[in-house]
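Just passing along the structure, written as structure tokens.
For this depiction, one protein chain was excluded, whereas all remaining protein chains were kept in their positions.
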Amino acid sequence: MIESSPLPALAVAVPLIGAALVAALGSMPNVRECVSIALALATLGLVVSMLPGTTDGRVAEATLLELSPGINLALRADAAGMLFATLASFLWVLTTVYSIGYMRGLEEQKQSRFYAAFALSVGAALGVALAANLLTFVLFYELLTLFTYPLVIHRESDEAIRAGRKYLLYTLSGGLALLGGTVWLAQMGIDTTFSEGGVLGSLTGRDGTVWALFVLLAGGVIVKAAVMPLHSWLPAAMVAPTPVSALLHAVAVVKAGVFGVVRVLIFVFGVDLLRDTGAWQVLAIGAAATVVLASLLALRHDNLKRRLAYSTVSHLSYIVLGVALLGPLALTGALLHLVGHGVTKITLFFCAGAIHVRTHRENVSELDGIGKQMPVTMGAFALASLSMAGIPPFVLFASKWYLGAGAVDASAIAFLFVYIAGGVLSAGYLFPIVARAFWRSSPSFTWSGWHGEASLKMVAPLLVTGLLALVWGIAPNLPFSFFSLATQVANGTGGGA
Amino acid sequence: MADQLPALIPVPLLVLSILAPMVGLWRQKLAFWLAIATIAFSTAMSGWALAHVIAHGPMTYKFGGWEPPIGIEYVVDHVAAFVSLIVMAVALAVVVATRRMAEQEMQGRQGLYYSLVLLLLGGLTGMVVTADLFNLFVFLEISSLAGYALVFLGGRKGMLAAYRYLILGTLGGAFYLLGVAFLYFGTGTLNMADTLAILSASEATTAISAGAVFIFIGLGLKMALVPLHLWLPDAYTFSPSSVNTLIAPIMTKVGAYAMLRMFLSVFPDGYLVDEVPIGQALVVLGAIGVVFGAAAAFRQQDIRRLLAYSSVSQLAFIAIGIGLATPAGFVAALLHIMNHALMKGTLFLAVMAVRMQTGATEVPALTGLGRRLPITTAAFTVGAIAMVGIPPTAGFFSKWYLSIAALEQDLWVILAVVLISSLLSAAYLFRVLERAYLVHSPADMDGTNDELEGEARRSRIPLLSTTWEPKIDVLLPLVLLAASTILLGVFNVAVVRHVLEPGT
Partner (left out) sequence: MEEVAARFPYFMIAILLGVGVWGMVGKRSLVKKLIGLNVLQSAIILFFINGSIREGGTVPILFHGEHGNAEDFVNPLPHVLMLTAIVVAVAVTAVALAFLTRIYREFGTVDEAEILSEMERQT
């Protein structure tokens, strides 16, 4: 049941309009940061206020204006959209608090631009989440690229600019492929309002057309989902400040990509059509290869953020693979993994940032014994590492359980082994960091002379997310009913299993 | 008075263009006010005409009361009113914004300058409203002559550019006239509606087709369609800033409009595709031009030249829409005529403001602009983003409608060209934006990078002053133009539904 409501539009508008306010308050840092937090809380409040309706099956929808004859700019709070929107707006609150500590700790320049672009990016990500049709989705998807660009090049070093160019090249190309497919559908007169069974039923039997559309649409979204070989912008973009990497490159941008995979595969093509054509297999194999290869690459990198970046590439493909398997179990797992990986990976990035602020160290090999100096930070890091490896009862164990069950369900046992291998490799590239931090002391680094954690503004968020990685493993419905939303999506897709 | 509207748009401009230099001799400053009042009047008339056409349908005006096809007829339909309003509105914004730049550049000859401006606009609007093939030629030459003279005002380099522009422009006019001769001897009429009726009723002949080819070569030169674009980059680069800001957004658009007019009201439906392959040629040349212009723009150092090649690319985009020869294609072309006029107006005006405040014209010299002229740079950024075609700016919807129109005919290559051109535009425009916003950290200015420091010094961007924003008379038109590229993107459906679809 769909109810007309201004709430979805407000949830997107508040950060977008608030960004102007943030930019205007540049001369008063304290006010600006209060406003940033207020914006994040207001947005979260708006999103959460739609949750009960969505779980009850009353979906709020706001139709704003006509973008092209017959195609509206429309936002709809359906279960899949709410899952992503809640995650993004919740983590935005934590990241804002964290950013204040980080940016002040490092005395970064151009903070107003940073906070404003941050708010804009979250607004665009919420737009991606709540978009009710493909054109609206494309609109926010492109805006997300544009708004995150200033964040990627925030440092303004040559390396940052090169990374920015690469970022634009990849993501704009992806957006254009997506646009190409959207235009084609519009020309064929197909209404692309997202629907759980897909909207391309009329193309059944026209395999060539379906394949071409699949290449354009899925190809467009997997750029942001960083499926190999389209991944190389993501490690490059790690040159951005850590809060940016944390929210945008572990949550908003890349998750917009995987969320796009969900939208395109499940809500545009539909499970049945993809099963018939077999298009899912290509994507599944690509994603499976990415899971393994990216993990192997992560093992080789000494730079902490870079290692985390490859870890992200790997885990994103978990989700893509889960969606591509097209079964309800795998889809539940994929959506849970989207949430769980968001909260887990953001913890790891928060920790990396905290270490950077306190010690200016970025390489794994320089972190021997740091656990004694920053026990809370490294404790949270350890929690997140356990979650990443898929150890019960952490959240990523739950999601991987469903993903693995989905692989079995789809009679694709090989992919089950991919998930297991991915977990082992995750442990392989993360546990040594924890081990070094707590149980090894290096003669080349003496930690005497300084002591302690980063400021409370940084430690509190990372502790919260670290604990949530555990809590959501046990009670994934607290407090945002992520599990209900995920199963609601999975059961509605009509993938008869 | 409404039935006089078609004449009320161009005629005051032409009449006042004679008066302006005399007034200018008496009081320099008065020439500006006279010009601006006239332009505002014509803009208002265009707006009224558009409202009238939407409400009551097209209107005609018979000069001297002679019935067509004997007399000259002016017709204002949806398309004419639309294009005329865009041309005049952009001109109004630009002329207001360039007042002080013109004072500086024209050095006491503003009377003559504004006379030429009015003559140019009179010629352009005349081309838009006339329904007579020979009258179109006359207005074409009037606007072109004013254009040559305006470009010539740009000093040493402008002289040769203007002379070449004159030679090529007149060649274009001559080809057009030759084409009209063929058409006239084939049909015995010069009235567009009459020509359409006669051509619809008769078989295609070689003479008519040859005439069509000559007409399109002529108009192709005027709209700078590749490979007939050679005059454009120099003319835009070396003309005075006040001039290129005015001609870049509007002049070539009217050439494109004249081409569209041939498809809509002169040649029967399908004639220019089935009988003589002009539509196909426009699509092919357009596709080449889109890519060539963007690639050439990427290599330019001078920002005006960069934008000039970008215009070559964007005009080719319009040519594709016209060449598709379907209502959807015409809608896309017309929408892009509007969008490109607004985007290029924004970009050239921002560049003019930068030149006025800092003297910088080369891309490397734009270093640090975002901090010195934040509002101007923001407007430039909006224009640039619209050119790239990020939704919901106007540029996105040009791409959208053109892609749909191309796909209607299964022209996949055009879809690819449209998408790739977007990427190429991003490549050359973000190169500028990077400069403007990024490279201004102290490390670049303390001597570690000599090249940059030298450029920054040459461009006279003061490193310490806080803001060099131009005054409100430049900023307001600039911000309005920039805002309109977003607003007309968001509300494009209103334009398409009420103006473009009924008109095509």
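Letters are used for the chains, namely A and B, taken in the order the chains are written, and counting of residues starts over at 1 for each.
Going forward, contacts are C-beta pairs under 8 Å (C-beta built on N, C-alpha and C of every residue); 3 or more make two chains touch, one makes a residue touch a chain.
These numbers were taken from a predicted model, which means no experiment stands behind them.
The chain not displayed here makes contact, within the full complex, with B. The omitted chain makes contact with just one of the residues B:Leu160, B:Val413 or B:Leu476: B:Leu160. Listed residues B:Trp48, B:Tyr184 or B:Phe491: the one in touch with the omitted chain is B:Tyr184. Here one chain is not drawn; of B:Ala7, B:Leu171, B:Ala281 or B:Ile375, the residue touching it is B:Leu171.
Checked against the hidden chain, the listed residues B:Ala44, B:Leu112 or B:Val138 yield one contact partner: B:Val138. Contact residues of chain B toward the unshown chain are 134, 137-138, 141, 145, 148-149, 152, 156-157, 159-160, 162-163, 166-167, 170-171, 173-174, 177-178, 181, 184-185, 190.
Just so it is clear, only the chains that are shown with their structure count from here on.
Chain A and chain B have Cα centroids separated by 43 Å. Interface residues of chain A, counted against chain B in their complex, comprise 65-69, 73, 109, 138-139, 142-143, 145-146, 150, 153, 156, 161, 164-165, 168-169, 172-173, 176-177, 179-180, 183-184, 186-187. Across the complex, chain B meets chain A through its residues 385, 388, 390-392, 396-397, 399-401, 403-404, 407-408, 415-416, 419-420, 422-423, 426, 430, 434, 437-439, 441, 490-493, 496-497.
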